[in-house]
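Working notes, beginning with the structure itself.
One chain of protein is taken out of this complex; the other chains stay put.
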Amino acid sequence: MHSLLLSADWGLIIEKMVLVAIIIGVSLFVAMYETYAERKVAAFIQDRHGPNRAGPFGIFQPLADGLKLFSKEEIVPNHSNKFLFVLGPGLAMLTAMMTSAVVPWGGHIHAFGRDISLQIADVNIGILYIFGVVSMGVYGVMIGGWASNNKFSLLAAIRGASQIISYELAMGLSLIALLMMTGTLSMHEIVQQQMDGRYYVLYQPLGFLIFLVCAFAECNRTPFDLSEAESELNFGYHQEYSSMKLGFYLFAEYVNMFISSAVMATIFWGGYDIPFVNDSSFGLNHGANLLAILQVLCFFAKIGIFVFFFMWVRWTVPRFRYDQLMKLGWKTLIPLAILNMLVTGFLILLRQNHWHF
Amino acid sequence: MQALTSRAKVVGRKPMTFLEKLYIPVIAKAMGITFGHIFKKKPTVSYPEQRRTFSPVFRGVQVLNRDEEGRERCTACGLCAVACPAEAITMEAAERLPGEEDLYKEEKYAARYEINMLRCIFCGLCEEACPKDAVYLSETLVPSNFNRESFVYGKKELLIPHPLKEPEAYARARGERGS
Amino acid sequence: MVLTNETVKERLLKHFEGQLGRFEEPFGMLSFEAPKELNLKIMQFLYDDEELRFQFLTDLTAVHYPHQPGRELAIVYHLHNLKDNVRIRFRIYTSIEKPDVFTVTKLYAAANWMERETYDFFGVNFIGHPNLKRILNVDEMDYFPLRKEYPLEDQTRTDKDDEMFGRG
Amino acid sequence: MQEQHHIKLPEGSIEKSTTTLNLGPTHPATHGVFQNILELDGERIVSAEQTIGYIHRAFEKIAERRPLYQITPLTDRLNYCSSPINNMGWHLTCEKLLNVKTPKRVDYLRIIIMELARISDHLVCNSVVGVDSGAYTGFLYVMQYRELIYEIYEEVCGSRLTTNMGRIGGFERNFSNAAFEKLERFQAEYPAVLKEFENLFNRNRIFMDRTMGTGGIGPERALNYGFTGPNLRAAGVDYDVRVHSPYSSYEDFDFNIPVGKTGDNYDRFLVRNQEMWESLKIIDQAYRKVKEFKGVEAEIFHADAPEYFLPDKNDVYTKMEALIWHFKIVMGETEIPPGEVYQSVEGANGELGFYFISDGGRAPYRLHFRRPCFIYYQAYSELTKGSMLSDAVLTMSSLNLIAGEMDA
Partner (left out) sequence: MARPVRFNVHTNPANTKDHISMTDMPDGYPGEGFFATKLSDVVGLARKNSLWPLPFATSCCGIEFMATMASHYDLARFGAERLGFSPRQCDLLMVIGTIAKKMGPIVKQVYLQMAEPRWVMAVGACASSGGIFDSYSVLQGIDQIIPVDVYVPGCPPRPEGILDGFMRIQDLVGMESVRRRNGERYRELMGSYGIK
């Protein structure tokens, strides 16, 4: 026991703890400001000003919202299952936060004499992990919707569950083609493979498109926001929630959006690679730390673009209907993903057999 | 169903073309439109700081008029109260006493003139009904308030400032158009 | 051939000999009066007749005349022939004690709610109506508010003490 | 401790394979208040039952106590999205009864205002279809131009929504230059915005999928249900009061009646959009005609009917005769001939009828409004049967149900 404790790399543990704290903090912060950004983006798209009273340009708006939600009364409806009612939002938040563990946020930093990797866990099944965790997110919706004991919530929960489950399939299939090319499930590896600027989106445009659409569905964003369609189901599964439990649901949505943007940026858009710059030679010339910082910034810029894209779409397109959504998922996206897979496999085979084209 | 007139024109309800079936082109176009709006000038009026100028015939809170010498014009004939569809106007008439000629224009005047602003629908019929050039609507909005009592506007609130005794307030009330 | 008020009148008189009365043309719209038992027959005739084809029920309402004993309630129908663009109006009278009138819902789906509304306001009992209950007012209401004897203002109101209305 | 039940099921509900869902009275999709009790099998609607009357305000009863000019503010609140049409409709009814002839210029000005009102109503309806299908932005784009329409109203009458505009025989005052300037601005800028709005929706597959084939009704059923206005025209019947019984000189104008084929939500949307174009055409023509009046003629804004139209204020202050007329009109003591009259106008929702029985008293003996919404909303259960919950919501908004008009 003693030897185990001693032999443990305490530096690594502390390093990881700090990293976890930072990343959770950052994702929460980002999610918070995503709400602000969403309101501002919506406002600008819609020829309005958006929130601008709380602080300069309204930048304290998310803080005000958060504090208000904290200070609101908690209502647990009479006929609901109390335990599940509380579990729902917790689960939603938890799964949203967990995904960030395998995303490589940048290269390495040299500090305290250590080479610190900016990734919490470089597991070699990173993508599988993400899929595993994300598919748990649906429980947040389902449990919340069911526990509310409200027909609208229940309908929303059913819609949400079936939608997420169906789109996960297409999402997975669209990635398989990519994985055939990468040959690895590790996020870190995938980024490394793209370091020379040849992003996988160039090889897998269709795969990316399918993934993008599925990401929208997974995050419950318009045009796939059926489970909270306010004009039909009146906010759906979180209709009965008040105060911070509601806050958790809303937050989870934004964290999800952030994380899926991160995943998309990582596997299709080169992750933290700085475009048009040869990262390794830049690192040699200017020092690894500067490189790492620039990489992180670059990564966040990519994420930011995706997040903006999410919002932009949200405020442009109408929503699907339930059956059309299913049709799109099962009859269009999945066949397309399989086709993509086949074509990719075929081309890879040809290449392995030294065909040049 | 046969046509009833010769003016019918069937709206274009074309089936979807292949490109439209692909979702993306049209959505991309729509997204272009929305993106363009980000850079458009915003029409927003930041209300408490900026205010829109209302039209000269705007129907805001009523005022009771005075003549040039500052005498009240209302003679409490009650036409405005009759014309009010919301029954928001109440008045009480009184005879002018000797020595009050500089207060009231005619022999009869409204000792009490109240408009319940919560009932009022700002239809402007009172202004139209007044035969004595006494009640007008203004370009001011009734401010919201916390209790019902404060919405019963009496003569104190309604009378315009005395043009001779309170020239500043009078000038403020007149306001200059375009300023 | 253009359908005119005269043709309509002739056809009606021919079909319902001597049973219709008070033919008038106020502001160009043919209107007449019919016994209340005949309302459905007239409507059916107006609907089916090759020439008349009044197939659009524009309006259905009632009027209360408290000073006409035995004929207190008038039910007024406005019909429209869209093809020839002719409108007619006819009314039937019923007593207020037994305001039973045949429903026209079988002929015009539109009449359903109009009759419910008329029932709600005047208490006209439409025989054969599929769902004759109050539509605009609360179900518990125990009078028919648009009859002339009922006041407009709410009598149970306690707040009319006038402070609220600036009359205190 | 009492046992906690998660869901208490009513008797016999285990065997039941459908769910009852209460859509309304305060549901975001019910703009205004009415209730739909939907019986759902999964997401599919088995049956729907509507309850209305949540804002029943007793217009008809109130109208029996009010002199004619005080009924105008009431009509504002019928279909509040296009109150000027109701105002004008009411004035036309009175004019018909009182036998007042309005000059052409008044007619044309009225037409401008009515068509603006139609545009603003259709605009609300169509953009709200957009909102209910999940696209909020188009709504805000076109709302900016509704704001401009409101500014035109404001220049004319002083208020925005419940306009109380116009008087028996004309308008309360001549249109100001500012009003015409704003109208010109509207004419210049609006087509581009409407085009943009159409680009956002018309050919968008998501939107087309959502609206096509849902909430459809055939012409025979539509007529039987008493549909009028855009909803009837979407079903393919070219019935339009403006053409069939022209009022206010609509016969002088050249415009088309857009009709659909299937009467579904998409057709209704397209018909409304097309009607906005037609309205713009009418406004163009009317404005051109208005501009042709020169000199004294350009000052005419009311009929020469001293018994019913309030005399000029300056005359009231100075002339005895005018003062007497003024008093008589305001007190509601001018002679109103007995008689009954039905006048309808093409309201934004359909044929808005006024059935006015006068017994010679100062107030109507009976005033009945033919409210198009009220009449066709009963078809809702038939329209939604077998469709999905989301369709029901869209059907509701594309029918343009205005609670104020429905409940009167």
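Read from first to last, the chains carry the letters A, B, C and D; within each, the first residue is number 1.
Following the convention adopted for this analysis, contacts are C-beta pairs under 8 Å (C-beta built on N, C-alpha and C of every residue); 3 or more make two chains touch, one makes a residue touch a chain.
All values derive from a computational prediction rather than experimental measurement.
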Key: Which displayed chains the unshown chain touches   = A, B, C, D
Key: Hidden-chain contact residue, picked from the options D:K104, D:R185, D:K261 or D:K313   = D:K313
Query = Per the definition of touch given earlier, which of B:V63, B:A83, B:A110 or B:C126 contacts the omitted chain?
reply = B:V63
Task = By the contact definition given up top, give the residues of chain C that touch the hidden chain.
result = 136-138, 145, 150-155, 157, 159-160, 164
Task = Name every residue on chain A in touch with the hidden partner chain.
result = 39, 42-43, 46-54, 58, 60-61, 63-68, 71-75, 230, 234-235, 238-243, 246
Positions on chain D contacted by the hidden chain, ascending = 25-28, 31-33, 53-58, 61-62, 73-74, 76-77, 80-81, 124, 139-140, 143-144, 146-147, 150, 160-162, 313-314, 317, 403-404, 407
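We adopt the following convention: only the chains that are shown with their structure count from here on.
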Remark   = Comparing B-D with C-D, the busier interface by C-beta pairs is B-D
Message = On a C-alpha centroid basis, what's the spacing between chain B and chain D, in Å?
response = 22
Ask   = Counting in whole Å, what is the centre-to-centre distance of chain A and chain B, each centre being its mean C-alpha position?
value = 51
Message = Where in chain A do residues touch at least two different other chains?
response = 45-48, 315-317
Remark   = Among chain D residues, those touching two or more other chains are 137, 141, 144, 200, 204, 206, 237, 239, 244
Complex contacts: residues of chain D adjacent to chain C = 52-53, 56, 58, 60-62, 64-65, 96-97, 221, 223-226, 237, 239, 244-245, 339-342, 344, 351, 353, 355, 357, 365-366, 368, 370, 374-379, 407-408
Request  = Sort out for me which residues of chain A touch chain B in the complex.
outcome  = 44-49, 312-313, 315-317
Ask   = Any idea which chain B residues touch chain D in the complex?
value = 1, 3-5, 7-13, 16, 20-23, 26-27, 29-30, 33-34, 37, 43, 54-59, 79, 82-83, 85, 121-125, 128-129, 131-133, 137
